[in-house]
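Pasting a structure here, questions to come.
Yeah, one chain of the complex is gone here, protein chain that is, but the others are all in their spots.
Chain naming follows the written order as A and B, and within any one chain the residues start at number 1.
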Amino acid sequence: MSERLRTDALHLGVIALLVVLFLTLPTYYAGNLSRIMVLAIYAIGYNLLFGYTGLLSLGHAMFFAAGMYGYGLTAQLAGWPALPAFALGILAGAALGLVVGALALRTAGVAFMIVTLMFAQSAYLTILYFGTWTRGDEGFVVPGVARVVLGIDLSGETERFVAALILFSLVLLVSGRLVRSRLGRTLVAIRENEERTRMLGYDATRLKLIAITVSAALSGLAGAAYALLFGYVGASFAAVPYSIFPLLWVLLGGAGTTVGPLIGVFFMFYLIDTASGITLAYMLIAGLALVLLTLFAPQGIAGLVRRRVRWLP
Amino acid sequence: MQFGPHLLLAILEGLVTASILSLTAMGLSLVFGVMRVVNVAHGEAYMLGAVLAWWVTGLIAGHPAAGFVIAAIAAPLIMGALAVASDRLVLKRLNYDPDRTIVATIGLLYIAQQTTLMSFGPDARPVEPPFNQRIALPWLERTEEGWAWFYPWGLSITSYKLFVIAAAALILVAIWLIITRTRAGLLMRATQQDSETAQAFGIPVGTVYSVVFGIGAALAALGAVLVVPIQQAHYLMGGEPLLLSFIVVIIGGLGSLPGTVIAALLIGLSDGIISVFFSPTLAKIIATLLVAMVLVFRPRGLLGKAPA
Partner (left out) sequence: MTTMPKIDRRSALLGLGASAGALAVGTRFTHAQSTAPIRIGFQKHATGIGAAYGRWYDATTQAAVARINEMGGINGRPVEIITEDDGTDPKRGAEVLEKFASQHECDVAFGTLYSHVVIGSAPRAGELKLPYFVVSEGHHVASGMLNRYTLQPGITDVKSQVQSMAPFVGANLGKKVAMIYPDFAFGHDHRDYFSAAIEAEGGEVVAKIAIPPTETSFTRYFPQIPRETEVVYHVMVGPAVLTFVKEMGEFFGPSRPEIFGFIDSLEAVAIDSPGLEFLEGTYFWEGNPRYAQENQTEWDAAYRDAVGVDETGASVDDARDVSTYAHMFGCWETLNVIKAGMEASGYQGPADRPALIEAVEAMSEMPEGMDHPQGPKLFNGRTHQVFGQQFISQVRDGKLVVAHTASIEDGMYEDEVDYTMQPF
């Protein structure tokens, strides 16, 4: 089997597994799948930049929020229907990615982390500053009409799952193709050795700019999808923790693997959910788990698998 | 308030912020410079320092100054020991790999926060300052009879805040002397410049790392002991100093100690001064964007040399 076929087969298998889980799991766990898939889209977007291109951003919450507010505000204030508002959300993420990328890519390493962190922080404060329209930290509930797509109300459990599954499948399949493409391989080359890639005649800065824009667009898609499917828009999603989460998910799941982000989100979600059932200090357990995982599974969960299955995309 | 006194007040308040920040950031800068790792749990050393200060001052009866002095010694020592332990138990085993260190220290951050929440509780708790007189400040203004001094409404500082500025300056000078004039400082600098060569020359790099990690945490704790009579100990207080220290270290230039101090002054003061001219949240937005822009156009920071 060729590599591309194997990758597609694996991804289709993952999607099929999600459907089977939805049909067999108890209500609560089946419902969680929608949220996990939306967050996994966010993680896939982050992984494209971090895992494949080697750029560690600490500001991705601004792209997530750009999508969330791009969709939410046009729906709330301008009364746009769901689909155009949703498209605008993705566009807002991509546009912000392009602008921030053009500036931030002048830096590298830790300076890049700080610059993205600072831009994200000003984006967060901007949301608060325009509280008259955004309702600041409190946020707002997305109007019901803006959650109806092609006559289907996405606030129902099954409808929400199907919508999340369609979005996630598209993103997973496309990202699988992307990382195997010429562009994807060049990005990995930049991650491994930027100087050499430049000397081979590639315009590394332009390629990195493409990577950050696509990554931001996917993050924006996830943000818009969260607002669309769960009906809430709020500034907490633009705050620092939501820039840290995708980094954690990707590192835990396995950076530079296509299924790693999904695994990471799954793992973190149930780590917190299970631990909170045992003790109210569940973040203590989460903290311990993080330390232990980095000690004993340094390449993330998918990284462990890749040691056995070397072709894992 | 008039413009002049307002600006003076903003500068004084900015100096207090900058003093604490330079201590905390100095700790991070040392760790960063010598060990080349990002310690996300650095803010928690600050938080634990404040909580320890609250705990120690509560144990000691009598004049608040007695408790404060003991806290200023005990909190950094305890925190330093905790940091050395976590270096040995965790970071060392990760071989100081940059990515893994970030995740592991995020884990340590949660552990520190939750342990504090379970033992110390969720409330913000005050520590009484050893002394705290309000000092009204005069301002010179031209009147019809020529120049005259007067006391503008609200223009004041407290004796304790002045003490914080002086104490931080003293501590910074002491650190500077230790690093440039002592053998321990020489070992640190050697390890910072090239840890492999240092190892080849018989420097116990592992021990240097542990000690530096301990000193970094102790400095954060010391900053917190100084701040806790002004602000309160709270289990989530570590986030802000972490962010700011992080910024200061990068703006100053990786591993450059004078750069760190200059950047701390710059960040501490600019926040206050910009707030004189703009509404508070807008001032914050502008200050944050300024930091980003400085780095965009000077990616190695103000006094940075070769890239890390």
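Assume a residue touches a chain if its C-beta (ideal position, glycine included) is under 8 Å from a C-beta of that chain, and two chains touch if they have at least 3 such contacts.
Bear in mind that the values here come from a model prediction, so they are computed numbers and not experimental data.
Novice: In the full assembly, spell out which visible chains the left-out chain is touching.
Specialist: Touch partners of the hidden chain, whole complex considered, are A, B.
Novice: In the complete assembly, which of A:G93, A:G231 or A:P246 touches the absent chain?
Specialist: Considering the complete complex, A:G231 is the one touching the chain left out.
Novice: Taking the full complex into account, what residues of chain A touch the chain not shown?
Specialist: 22-28, 30-32, 35, 125, 128-129, 131-132, 135-142, 155-158, 230-232, 234-237, 273, 276, 280-283
Novice: Could you pull out which residues of chain B are in touch with the chain that's been left out?
Specialist: 1, 5-6, 9-10, 13-14, 16-17, 114, 117, 121-124, 126, 128-129, 132, 134, 136, 153-154, 156, 158, 230-232, 234-237, 239-240, 272, 275-276, 279-281, 284
Note that in this section only the chains that are shown with their structure count from here on.
Novice: Could you put a whole-Å number on the gap between the CA centroids of chain A and chain B?
Specialist: Between these chains, centre-to-centre, one finds 33 Å.
Novice: Using the touch definition from the top, list the residues of chain A that touch chain B in their complex.
Specialist: That would be residues 56, 103-104, 106-111, 113-115, 117-119, 121-122, 125-126, 128-129, 240, 244, 247-248, 251-252, 255, 281, 283-284, 286-291, 293-295, 298 of chain A.
Novice: So in the complex, the part of chain B that touches chain A is made up of which residues?
Specialist: On the chain B side, the touching residues are 38, 90, 93-94, 97, 99-100, 102-104, 106-111, 113-115, 117-118, 239, 243, 246-247, 250-251, 254, 281-282, 284-285, 288-289, 291-293, 295-297, 299-301, 307-308.
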